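I have a structure I would like to understand better, so I am pasting it below and will then ask my questions one at a time.
We show some of the complex, not the whole, and keep each chain where it was.
Here the chain labels run A and B in written order, and each chain numbers its own residues starting at 1.
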Amino acid sequence: MTVLSFGEIMLRLKSPGTERFLQSPVLEAGFGGGESNVAVSLANFEVHSQFLTVLPENIIGDECIRQLRAFGVDVSKIQRAQGRMGVYYIEGGANQLPGKVLYDRSYSAIALAKKGDIDWNAAFEGVDWFHITGITPAISGSAAELSLESVRIAREKGLTVSCDLNYRKNLWKYGTKAPDVMRKLVEYVDIAVANEEDIQKSLGIGTDVDVGSGNLDRDRYRELGDMVLKAYPGMHLVAITLRESHSADSNGWAGCLNDRDNFFQSKNYLIQDIVDRVGGGDAFSGGLIYGLSALDSKQRALEFAVAAGALKHSIPGDYNRVGKDDVSRLMEGDGTGRVQR
Amino acid sequence: MTVLSFGEIMLRLKSPGTERFLQSPVLEAGFGGGESNVAVSLANFEVHSQFLTVLPENIIGDECIRQLRAFGVDVSKIQRAQGRMGVYYIEGGANQLPGKVLYDRSYSAIALAKKGDIDWNAAFEGVDWFHITGITPAISGSAAELSLESVRIAREKGLTVSCDLNYRKNLWKYGTKAPDVMRKLVEYVDIAVANEEDIQKSLGIGTDVDVGSGNLDRDRYRELGDMVLKAYPGMHLVAITLRESHSADSNGWAGCLNDRDNFFQSKNYLIQDIVDRVGGGDAFSGGLIYGLSALDSKQRALEFAVAAGALKHSIPGDYNRVGKDDVSRLMEGDGTGRVQR
């Protein structure tokens, strides 16, 4: 199976450990973004994984490609163009002090890309599954158009289309509201991934929940999934991630999956010493795509996705640097963290 | 409002992370001390904050000033003189292994400063609030005299005088016992900040508690406050910090405030992944001074102080690198540590 993931990838610059921004004159540098994180997860699970984005013709773009290639991501469809490379700055947080993300992604090469800049026929050559997120349509009007075009053509070509709704309140600044685009986009989606806030803010489904409350009521998620599936008859399946934020270091983590016929719930993980929670949802998406295509039941696909997402919290950076074995071991119940030697 | 904080500031040298002293041939270097930490907190809360100390004429003193100035602390009253810069070495600790502080502050420029070396009329020019701690009188006999002189004159000039009792058992080595000085000094204090041990060791009030026991009985703090206020009729208010030491990483943290008329208690924070607890009490003092002068109730002032102190535990170094917004968010109830993006 070949999966193509499409979206923006940014330079990620983080202050070390729990230091505040530039407390030391150094930033840890990597790359990441929702869609590339999924592509890396899939490559790590030995799926043929392709990533499509638009990058500037400079050393940052070159190095970004080099790092994706290291993971075995197929970068042959990446386009180079005018514009800059988006950057996101991040401080770590601890206990009651939240981590903070500052986006500096305006005028990136992909934000400037316009309808017609990407030849979707070429892009979908040999592709079985197309993955997109709610971030790409949020970065610019032209990126929203490109996104809508991408899912429409993918669906026409019979690809499986998955989308992580991924609502980002600090994007969506080009004059259109999220639901105005996302409701159209989701019509072409087979498999949606989201948390409760994403569903509310992107699709206007469900009531405005206090995501900061820490204790989420898992029982209402079946109903929420039903509502989404009812609203979008072309959608086959919606997976919802559940995060209970006890502190910057300690989160509960679980997921559920609704395929119209059944409602599956995963184990619940308590992650008390979070290393880096950025990319946890992307690791879930990557695990879900892998699980749905390679494992023998939706319950197991969900468990694989949740376990993959859980492990991501123990790894610095955006990418989920684990293999199938690591995820399977946890999914099969070994979460004791005993040293392997 | 202009606040002047007076005391010693030291070079702080810490082994990285949880490494023992010189396990790696490197020390993390910063500055800190009870009074400067308060000054930095106040500057971060956008109060006009001045710091008065005596520093040697060398590159360490220069750099110390530079770092205070970065935070916006007004350093124009700092004096330069003979003597060295005090140093404190610190190892981090974890779990059952305590962090360790080694003071090398003998013969510092401020310890050598004598009565008359500071022109208090000039020092208090334009100042509304004067802050001192029980550390300064502990470093040398002449510093004790300077401290007594400072509070006496401050009170005469009608300034609000606050004092963090801050008992340090490894100081007080010049031949005088803490209560012999502190009881006199506290007579000129409007607002006292302390923990139970400070009150017992500095003022001889209360019984000798086992501060290491972990579970402190919050109910007896009203009584303790009453005793202090009764002993010092000029004092308007005493604030007591409560720390429950479960391990080097995990502390309970709260505070209470007694203003003769009322006894206020704060929320209780559980801080399970302490980054650096040094300066937690100073962050409380800084928050309290801000809160009492800028917020609309003593309850809110106390909550602001406790929240400020709580956040300090998540930041490396002596200084509380947070703003009013960060403290207010926590004080208003958002302690989930969710990434802000």
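Here are some notes:
Operating definition for what follows: a residue touches a chain if its C-beta (ideal position, glycine included) is under 8 Å from a C-beta of that chain, and two chains touch if they have at least 3 such contacts.
On a predicted model such as this, the values are computed, not experimentally measured, just so you know.
Shown here are 2 copies of a single protein sequence; counted across the entire complex in this file, the number of copies is 6.
Everything that follows uses one rule, which is that only the chains that are shown with their structure count from here on.
Centroids of chain A and chain B (each the mean of its C-alpha atoms) stand 44 Å apart. Within the complex formed with chain B, the chain A residues making contact are 17-20, 23, 93-101, 103, 168, 170, 211-214, 245-250, 272-273, 277-278.
Within the complex formed with chain A, the residues of chain B that make contact are 269, 271-275, 307, 310-311, 313-317, 321-322, 326, 330, 334-341.
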